[in-house]
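One protein chain omitted, others in place.
What follows is subunit A.
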Amino acid sequence: MSDTSHDPKQGPVPSRRAFLRGAAATGAGLAAGGAAAQNAPDPLITQVQDWASGTGDGVDATPYGMPIEFESDVIRRNVEWLTADTISSINFTPIHALDGTITPQGCAFERHHSGAIELRKEDYRLMIHGLVDTPLVFTYADLERFPRVNKTFFLECAANTGMEWAGAQLNGAQFTHGMIHNMEYSGVSLRTLLDEAGLTSAGDFKDKWIYVEGADASSNGRSIPLEKALDDVMIAFKANGEALRKEHGYPVRLVVPGWEGNLWVKWLRRIEVTAQAIESREETSKYTDTLEDGTARKWTWVMDAKSVVTSPSPQAPITHGKGPLVVTGLAWSGRGAITGVDVTIDGGKTWQKARLAAAGQPMALTRFYLDIDWDGSEMFVQSRCHDDTGYVQPTKNQLRDVRGLNSVYHNNCIQTWWVKETGEAENVEVS
């Protein structure tokens, strides 16, 4: 068959997504292997192309650059029917189209309870009060003068994969697992700030809490044990080297490593040291997990170990036919570092150990690869990760056995993609 999609005479190449769809449909018909014979010389090689002859954009064409137009499908997407309104809603990171581990801010998912507000650094104030020796107010400029730290962490919404409790529902890794991002944060350790206010008044730290709140209309208040606050919590003002985006809490957000995203309060304005949990709406009505008998777990802060194959997947079908295939995905654990990832292509009859792109880092995303020679037959692809506490990611049925079907949050089950002979993939559950 001829590979017309690359012929410059055909005019503009169709969008990458349309191309993927078309190619997927005919994928199985493509010649196997990378070294397919070429009968006629490739005009992309034999003819002088415009870009090899004329000139491109000068510097300053885009003082702040955006991805090239051909990547315009690599964007956050929302599922309209999930919520009444986009102002209190969520969208999803296009993890199916990303590689490596760092999530660019521009496509990192958003979750707001009353919209993303615009708060200037000049108008920003952070108050620390409650059981501290001296209640203090900091400006943004004050925060920049504290000794600084840089750390990379994943943020996962507790509801990530939540729509899948009852059954396979959304067709794409972006929608099933895209409430996650992973960034390198620069900021100040919360311990440093609490220390500046003094904690002698707090007495025994063991039964004390901090209550954190944002400057937006929802305020999204949450209680966090003081011991966690003093352990590894950060106040961040930069992510991946540049200022936080508005939608992620510019100018200052809380970073709570390994714990559910709702605790990472954006537009952070107040930290109160308290003698009890406040039991705010976000820690009672929401972010609690109803079990089979109707009782609910509360204070389920830690995100358990989880992994997902990002490609091949429904939005990232195989377009090249049989032969060498890169199976890749992400793994993470809120309780420590990923120590290994296993991948199966036969729905769990046999498992192989995937290759980690780099050794797992605590509470940060780990990229894995499995390089296989695909024979073109259907596959049931799954991944399963292990962390350094000795925990292994469970199946959906193992979780349902403990929790029943009515939980929404903390679904860290093994995900299955049914990859068909055409290279297309679908979200399924298997026995």
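FYI, a contact is a pair of C-beta atoms (placed from the backbone, for glycine too) under 8 Å apart; a residue touches a chain by one contact, two chains touch by 3 or more; residues count from 1.
Everything that follows uses one rule, which is that contacts and distances are computed from a predicted model.
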item	value
Protein name, per the UniProt record, of whichever chain is missing from view ("succinate dehydrogenase", "ABC transporter ATP-binding protein", "Cytochrome c2" or "Protein SCO1/2")	"Cytochrome c2"
Residue touching the undisplayed chain, where the options are A:Tyr124, A:Tyr185 or A:Trp418	A:Trp418
Hidden partner chain, residues of subunit A it touches	17, 77-85, 87-90, 113-115, 127-129, 133-139, 142, 145-151, 157, 159, 162-163, 165-172, 175, 189, 191-192, 195-200, 211, 213, 217-219, 221, 230-232, 269-270, 272, 274, 276-281, 284-285, 288, 290, 292-302, 304, 314, 339-340, 342, 346-352, 380, 384, 386, 389-394, 398, 402, 405-406, 408, 418, 426-431
